[in-house]
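Only one protein chain is missing from this complex, and each of the others stays in its spot.
Here the chain labels run A, B and C in written order, and each chain numbers its own residues starting at 1.
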Amino acid sequence: MLYFESDYTEGAHPKVLDALIKTNMESLSGYGNDHYCESAKEKIKKACECETAEVHFLVGGTQTNQIIIDSLLQSYQGVVAATTGHIAGHEAGAIEYTGHKVLTIPEIQGKINASTLKQFLEDFYNDGNHSHMVFPGMVYISHPTEYGTLYTKKELEDISTICHEYKLPLFLDGARLGYGLTSSQTDVTLPDIAKLCDVFYIGGTKVGALCGEAVVFTKNNTPAHFITFIKQHGALLAKGRLLGVQFDTLFTDNLYYEISQHAIKMANLLKDIIKEKGYPFYLESSTNQQFIILTNEQYKLLQEKVRFSFWEKYDDHHTVIRLATSWSTTQENLLKLKDIL
Amino acid sequence: MLYFESDYTEGAHPKVLDALIKTNMESLSGYGNDHYCESAKEKIKKACECETAEVHFLVGGTQTNQIIIDSLLQSYQGVVAATTGHIAGHEAGAIEYTGHKVLTIPEIQGKINASTLKQFLEDFYNDGNHSHMVFPGMVYISHPTEYGTLYTKKELEDISTICHEYKLPLFLDGARLGYGLTSSQTDVTLPDIAKLCDVFYIGGTKVGALCGEAVVFTKNNTPAHFITFIKQHGALLAKGRLLGVQFDTLFTDNLYYEISQHAIKMANLLKDIIKEKGYPFYLESSTNQQFIILTNEQYKLLQEKVRFSFWEKYDDHHTVIRLATSWSTTQENLLKLKDIL
Amino acid sequence: MLYFESDYTEGAHPKVLDALIKTNMESLSGYGNDHYCESAKEKIKKACECETAEVHFLVGGTQTNQIIIDSLLQSYQGVVAATTGHIAGHEAGAIEYTGHKVLTIPEIQGKINASTLKQFLEDFYNDGNHSHMVFPGMVYISHPTEYGTLYTKKELEDISTICHEYKLPLFLDGARLGYGLTSSQTDVTLPDIAKLCDVFYIGGTKVGALCGEAVVFTKNNTPAHFITFIKQHGALLAKGRLLGVQFDTLFTDNLYYEISQHAIKMANLLKDIIKEKGYPFYLESSTNQQFIILTNEQYKLLQEKVRFSFWEKYDDHHTVIRLATSWSTTQENLLKLKDIL
Partner (left out) sequence: MLYFESDYTEGAHPKVLDALIKTNMESLSGYGNDHYCESAKEKIKKACECETAEVHFLVGGTQTNQIIIDSLLQSYQGVVAATTGHIAGHEAGAIEYTGHKVLTIPEIQGKINASTLKQFLEDFYNDGNHSHMVFPGMVYISHPTEYGTLYTKKELEDISTICHEYKLPLFLDGARLGYGLTSSQTDVTLPDIAKLCDVFYIGGTKVGALCGEAVVFTKNNTPAHFITFIKQHGALLAKGRLLGVQFDTLFTDNLYYEISQHAIKMANLLKDIIKEKGYPFYLESSTNQQFIILTNEQYKLLQEKVRFSFWEKYDDHHTVIRLATSWSTTQENLLKLKDIL
């Protein structure tokens, strides 16, 4: 069986694992009060080229989205997101659980745009009944999106401008940020993101760590008593070192980029194979997730030899599937996949 | 100034007020433990022709929606509603506040239909990732809808059938139920609703009471310790008599129907006037709310002499407004409105 | 049967009811946007002698406590209250429902004091682990307390000083405020309360209204978009006039004080009767609630002729009961009670 199901089917990148092994016997205080967390934070700040950045570590993606959003919104506010946003459909209502509505706006290939956002905000404030409605309180985007697509720098700037015009924090979900930063089709850098967003996170789980996401508040805007807030939400890790050591390693010697570049390289190879074999793409993605359309027969046959993700029904006879690469994807397995396809 | 803004611009119907006056000095226990509440409950059960019905009184509509939905859903469930449903857009996130997502499905003139609902439920259960999604836990409809439209008995039966096939309680928001029951275009009766729905409420606030909604659980299905649940939600009225006396009166000598019939009669007169004057209707409503399209100039002019509700923008040059009648609407005022139009 | 069960066993004071009757046919906008609400707010501000006061009307006591507390606390904060505070034990967890802990501190006859409060706050901030604990975010007191007792002006000043030293808003629950203000044993006035507290409410339900509580934010500190917040919590009354008209009347010609004074006068008469009959008081109360200790035999006998409130077990053979007076208590009924006792 070949695994192209997701970018988290293996454990940790060997260098990350090595760091855990090497530091294992060191006695350290809990809850993130250790020198690895400190070091990781400094390295991330530096990578962001952002003096005012403050970094916190959390365990997983849904948890991170939930905590960031709940910590920044007032009770009467909701978060604006694409209808296809991860928080809108695939987190089991984790945002609503915290009492906040996800206010969805139309998207194209997973991306919202500044004018749609502006229209939504204008309509809200022009509505005579808006005091009986959920106030937009922040904007959520992901980069790459659910469909592996990327914002251009110009698009991000425009969204950021609208957000700040309406005094809404802009939050970028970077669960797969590495694959966005190392795509050959992007002009967006980590410092750009730190500049344009008010908060974002750098995904570890899907980019070579066992677990872990690094939250970056970019404008000295960490919510007050954020540690207590995290604890209250059941998300404070006792052995905070587990996150600190991993991110310290990921941000040493460019490892985070290396890991991502490898996955992108493998994804490009995968795209070539798919093109060669004549399977239609559902859309053009320049990151590590590729979406292709299979007939239902092809779907069933492929299932016998390859693990992939069902994405959505295309029509009665076709299905969209996702194939993902990661740090652990090998050329060898891609060639095996080619044979199967 | 003429008031056609809503059906709650005056106080209580004179008979309701009289009952409050007559019973005012009676000493009664609090929290609904009084004989007026008991009597009102019996009368409502009788009007519903439903032996297994259990009745509770609450103060307002949003509160009632919030409490019913939160009491029937499990944590991991959401409520299915039309995209235009009152709970979806105009209750300031009161459902999300309780931790539940409003799962919206397409509507036509405010109504959902059985096949759209069925499709939504099938898609949900067919989705391989549905354990990461909010489970549909009940279905919310309103009758009349936000647009004054009504379900036919057949439509309700079909929706009810799908709900029960999927073991989802069907909840009918009857904030304006009287106007639905007394429309000349309906074949749906109160006993029909009691039979087809698992819970619904009979609106008082918008049908002649100072405040109050009568919740009817129809299948011996009142949530355990519902009084405590209501108290916890801040919705238990100390002087429960205020609701008991009002509903006891509304369900004496057919008053609830009389009040509603008067409003419908006035609405029909209003429709004649609008037709005569040549204003286009936004849609055909057979209840007490009428939606018409004004040019922006007409809108401004009308605003000077009449209070009405802004509904939504039709296009850049036109606006949809709502005019509502009630027990207190007079023929005299309608004629004045005619002159103005 | 005689009713001394509570101060809300009858409807509204006749003058309040009259005002509802007189204004009933007036057409008014909903949700508190009417001139009676405006007028009532102005009168209350004047009675408070507080220029910076902002007034909002809500329906009931638990709802009011819930909304004020939830609106002022941050997620990681709780509300400090006496162990016997109404919010701590008798509101079915309405505060916890909003996500906040009630942090209880010891009390004497329902009252907390400044030094206990200070000790609690010092201990909290001295605790090395306090980032893993709920932060005190505001202080709740009631006046009169659950036991009918009253704070002196000095006591309130001291509590207020500690609160402001620790930057905690002081919230006074005035569900029975009238009886506190008109007790012969008090030196605390409404302007004192407005000065010393950051928010408080003037109870209507238990002081002659059908329902209604007037919330007063005293320092220009109404939470942003408070109407939306109220709506979200299911507590925005459509016919806001119902509250506006009642409070406008209660604050016209001193009615609120008159009502309260009558109850106090009746309570003093009740105390004389109890003393004369030799029943022991559980504690000394100078307001409209009196707590007496009955043997279990006396308890059973009294139950046959009088409705009163069970308060708590005193010991295996004795029970504490509460008798309450109100605007509607008559000397005649007190004399009947005397005969029974």
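We take it that a residue touches a chain if its C-beta (ideal position, glycine included) is under 8 Å from a C-beta of that chain, and two chains touch if they have at least 3 such contacts.
This is a predicted model, so every value here is computed, not measured.
Trainee: Among B:E10, B:D70 or B:E96, which residue is in touch with the absent chain?
Mentor: If we include the chain that is not displayed, B:D70 is the one touching it.
Trainee: Per the definition of touch given earlier, which of A:I108, A:A235 or A:L269 contacts the omitted chain?
Mentor: A:A235
Trainee: Using the touch definition from the top, which of A:C37, A:V59 or A:L196 touches the missing chain?
Mentor: A:V59
Trainee: In the complete assembly, which of A:C163, A:L210, A:I293 or A:L341 touches the absent chain?
Mentor: In the complete complex, the chain left out is touched by residue A:L210.
Trainee: Using the touch rule from the top, list residues of chain C that touch the missing partner.
Mentor: On the side of chain C, residues 75-76, 78, 89-93, 96-102, 126, 128-129, 131-134, 310, 313 touch the unshown chain.
Trainee: With the missing chain put back, which residues of chain B would touch it? List them for me.
Mentor: 70-71, 74-76, 99, 131-135, 224-225, 227-229, 231-232, 236
Trainee: Which parts of chain A are in contact with the chain that was left out?
Mentor: 1, 3, 5-6, 8-12, 14, 17, 20-21, 23-30, 59-63, 65-67, 91-94, 97, 205-206, 210-211, 228-229, 231-239, 241-242, 307, 328
We adopt the following convention: only the chains that are shown with their structure count from here on.
Trainee: Which chain is most central here if centres come from C-alpha coordinates alone?
Mentor: Answer for the innermost chain: B.
Trainee: How big is the gap, in whole Å, between where the Cα atoms of chain B centre and where those of chain C centre?
Mentor: 33
Trainee: With chain centres taken as the means of their Cα atoms, state the distance from chain A to chain B in Å.
Mentor: Distance between chain centres, rounded to whole Å: 42 Å.
Trainee: Among the residues of chain B, pick out those that touch two or more other chains and give their numbers.
Mentor: Residues 91-93, 97 of chain B each touch two or more of the other chains.
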